[in-house]
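Reviewing the structure listed below.
A single protein chain has been removed from this complex, and every other one stays in its place.
Take a look at chain A:
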Amino acid sequence: MSATSLMIPYWLGIALRIYFSSSSASTGLASPDAFNPAQRVEIATPLNAYHRLTEGVALFNQGLDPYSGVLCHEPPLFLKLGQWVQGRRAWAKKIPAFFIMFDLLTAALVGLLARLVVQRLLQRQNEESDSYHKDAAELLLEQTALDSVDFTAQLSYLFNPFLILSSAGQTTTVFDNFFLALFLVAMLKKNRIGACLFLALAVYKSFYPIMLLVPLMVMFMEGSKKSWRQELTTNVLPTLVIFCGFLVGLLWMSYMIMGRNPSFLWATYGFILSVPELTPNMGLFWYFFTEMFEHFRVFFVCTFQINAFIYVIPLAIKLRHDPFLLAFTLIGLTAIFKSYPSYGDVGFYLALLPILSHLFPYTKQLFVVAVMLTVTTVLGPILYHLWIYNGSANANYFFAINLVFGTAQIFLLTDLLFAYLKREFYLINGYKILNQVNESTQKPHARIVLT
């Protein structure tokens, strides 16, 4: 797609973001505004809310340790960045533009990423075409897919309502997404140092992306015929060393910025892992731990956090031929199972869906998922309002929406993984295999099953 045809969507995307961010401009906390994305619990969580960053900066400016309270959970470098940006009087009105700019950069990166992924798919298809079934020719990706995929991916990023609200609400998830997009691009370009740097930044910001180290290693492992010992020395160890080098560097810088005070570690990563705050959001944690019996709390915190990480290795083994799908699945699972998820996290992986459009024909539940997501997105704020402002509903109503929202995302991810398996199966066996078997055995009950 030419650059000019992208101008209109980009301008529209900017206009939408500015429109929604203008409503978040000046209202304080004491005057709640239902249309202010910066105050919506679905969008702004304790980890990414802009007013929490501002609070940290205010305490920092006051000469206090911003992590001595319980409000600020931004890592020190972002705090410092916030301090620098907010310290400039001339920029006071332009801070929303800062977030919108990063969001648009992410959109451009997603376009680039889409192109890279499809290129890789086509390349792999060419390499493996000998091993495909003769029927499978119709299933193969066309070269023309390359022309439109970056356009659709950018469109889906620019007009994703979750992302529009997330950047208009000035959440720092915008930076999470920016680093993740950079990481994915670097990973697909097989740039180990770049990928490690951006991954270290993403991990530094929100910890959960640490599981994306595995797709990165899988990416470099692909196609190589090395023994596991060689793999360890040429791939795994260097990746780990470079990544840890960057991460330790970032943490050391933070430590120095904070005046050699390591309190930020507990306030950021400790906060993410131990889930002490129970402010409502669209995730599963808050109400679960509100209603939890105290003596089971530690057990269930551990269980839920392990649940977020447990899928990495099995999925890496299963999806070893498609590191992007692996990374996508892990990002999606993180958005569902992280302790303080927000629309920004959900929107990011939903925006990457067009890249996986080759799997759509094999999915079964996309319509159901789309309906569930739409319904929950509409009903979520309504039921929250009924609970908090009208008092005519209670917390269960909003939590039910959270459960359905999570279930919809789980359906989406599992459906895509099934679709991937089916596509691989049909590529090898041909899509007419069921008919053939049914005809040959005279039994109309043949199925494709997981066994």
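The working rule: contacts are C-beta pairs under 8 Å (C-beta built on N, C-alpha and C of every residue); 3 or more make two chains touch, one makes a residue touch a chain; residues count from 1.
Just so we're on the same page, contacts and distances are computed from a predicted model.
Which of the following names does UniProt give to the chain that is not shown: "GPI transamidase component PIG-T", "Carboxypeptidase A1", "Transcription initiation factor TFIID subunit 6" or "Protein BCCIP homolog"?
"GPI transamidase component PIG-T"
One chain is left out of this view; which of A:Ile43, A:Leu251 or A:Leu315 touches it in the full complex?
Looking across A:Ile43, A:Leu251 or A:Leu315, the contact with the absent chain belongs to A:Leu315.
So which of A:Phe288, A:Phe324 or A:Phe348 would be touching the chain we can't see?
The missing chain is touched by A:Phe288.
Just checking the interface: what residues of chain A touch the absent partner chain?
Contacting residues on chain A, toward the hidden partner: 28-32, 39, 41, 51, 54-55, 57-59, 62, 64, 68-71, 131, 133, 276-280, 284, 286-294, 304, 307, 311, 314-315, 317-318, 333, 336-337, 387-389, 391, 394-396, 399, 403, 406-407, 410-411, 413-414, 417-418, 421-422, 424-425, 428-430, 433-434, 436-437, 440-441, 443, 445-451.
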